[in-house]
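Omission of a single protein chain aside, the complex is shown with its protein chains in their original locations.
Order of writing sets the labels: A and B. Residues in every chain begin at 1.
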Amino acid sequence: MGDFIVKGLRKTYGDFSLEIPELVFRRGFVTGVVGDNGAGKTTLMRCMTGAALPEEGSVDPGSPLPAGAVFDECPFPQEMRARQLSSIFSSMFDGWDDQRFRGMLKSFGIDEGKKVKEYSRGMRMKAQVAVALSHPTGILVLDEPTAGMDPAAREEFLDCIRDYMLDESSCVAISSHITSDIEKIADYLVFLKDGKVIIDGETSEILSRYGVLHAPRDSDICGSGIVRRRTGPHGCDYLVEGLEEFSAAHPELKADPVTLEELMILISKGEEA
Amino acid sequence: MNRLLKKEIASNTIMFVALPLSILIYSVIMQSGPYLPFMFAAFMGAALPASSVDMDDKSGWSRFAVSSGIPRKTMVDAKFMLTLVTMSVCQAVAFLGAMLIVLITGCEFSIDDALLTIVLSVCLGLMLSSAALYIGYRFKGVAIFVVILILGFIVTVMLFGMQRILGIFSDSIAATAAVCVAFLAVTALLYILTLRTVRTRDF
Partner (left out) sequence: MDIVVSNSDPRPIYEQIYSQIRSQIINGVLKEGELLPSMRVLAKDLRISVITTKRAYNDLEAEGLITTVGGKGCYVSSVEPSVIREGHLVSIQESIRKAADEARENGISREELHEIVDLMYDGD
């Protein structure tokens, strides 16, 4: 079993083009995919699972097992209850673990007697996760899986992922706008903007590489290391690349380590400096 | 066994009740003779595959199935199997409907004519269902197709009347055979086209 590798990928929809020369999702780790709406996260994930067919490029899943996919709508037949779902999935998937499925539904608080159409938003996402985790998969591809979940449910979900990762052959690709979740769970980060990968690496390394400098509105700070600038109503934020060197060179400017949210905002909304 | 067949049957059970019911009710109301139910069943039966492809697309089920490693051909085959099951159920119900009409109106019932009608209906139904599947996967807005189907049926029957249509075919076995073979050939072609569409489209 090897890494999940995307190579030479190109997928075009009208004006938008997703172009990725090479991207690796390391087996044994969680890779977070972040970016604005329209950056190409969902397109990438659909290409990864085979739902969308790219014009060019290849996807090497590194495993003979199928993917476990969670997308934003709940695709299960609306009139079904847990027992019928079990029946369908045991027919669909090799190695379907029904006990595990029922157990997960129970621990998620999903009533077996409820029809899918009666599930709350959070239950719909959790049900999808339960399905993905109840049969052998080569990769979990999760597109905004925690959208609409309350904090407790999100933490429960993250614990599920941590549990899944106890097996070193597990591989997870997760996209989310909830940057705190990504910070908590992703070992590696991929930043997409306008269909291209602009940052790709270890989460902790990226978050310590970049810093943010808050300054007055009319300031005009330049220097090596300043890569982005964003002017707001109350001040100006600068994104610094190479925080350590910058702080050493400019001890009078107080640059703080960046949070994932700040990094995202400065990259997508900030101008190049 | 096809991996998706269970899902197809299970998620369409309501239709398996609604369709037969509508066939029975229509047959009794129209009272256009005991052979009409079979024709009607052919058209109505095609509505099920049409709506199921549409629903799968809208709910994201197709995307889920493909993403989960189900081969695209398996998806298409499951729909065609659903079509066969639907056709069988509808024609069986049509037979019941025909018997009901004979009971109610005491009209004539010729086994030969019934067989002819069934054979024609099944072939026609298979072709219409395949067309529904192909259109459903290739284009959006299958609902339009269903409306056209139903309208087409009403128009055909009104223009020709069942007895006259039957008359044309019962006179010539060759004509019947030719038409049925044509229907089945188009069905086969539509299967291939549907496969090609599903294999090359995004979900």
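In the analysis below, contacts are C-beta pairs under 8 Å (C-beta built on N, C-alpha and C of every residue); 3 or more make two chains touch, one makes a residue touch a chain.
Treat the numbers as computed from the prediction; the structure is a model and nothing was measured.
Chemist: Can you list the shown chains that the absent chain is in touch with?
Modeler: Within the full complex, the chain left out of view touches A.
Chemist: Using the definition of touch stated at the top, determine which of A:Asn37, A:Ser58, A:Ser204 or A:Ser224 touches the missing chain.
Modeler: Within the whole complex, the residue contacting the unshown chain is A:Ser204.
Chemist: With the full complex in mind, choose from A:Met1, A:Val24, A:Ala147 or A:Met165 the residue touching the hidden chain.
Modeler: Considering all chains, including the one not shown, the answer is A:Met165.
Chemist: So one chain is hidden, and I want to know which residue out of A:Glu19, A:Asp72, A:Asp187 or A:Glu261 touches that hidden chain in the complete assembly.
Modeler: Missing-chain contact among the listed residues: A:Asp187.
Chemist: With the missing chain put back, which residues of chain A would touch it? List them for me.
Modeler: 28-29, 158, 162-163, 165-166, 168, 184, 186-187, 202-204, 208
Just so it is clear, only the chains that are shown with their structure count from here on.
Chemist: Please work out the Cα centroid separation of chain A and chain B, and write it as a whole number of Å.
Modeler: Distance between chain centres, rounded to whole Å: 44 Å.
Chemist: Can you list the residues on chain A that touch chain B in the complex?
Modeler: The touching residues are 46, 49-53, 65-69, 71, 73-80, 84, 87-88, 91-93, 141.
Chemist: So in the complex, which bits of chain B are touching chain A?
Modeler: Those in contact with chain A are residues 1, 3-7, 10-11, 14, 59-61, 63-70, 200-203.
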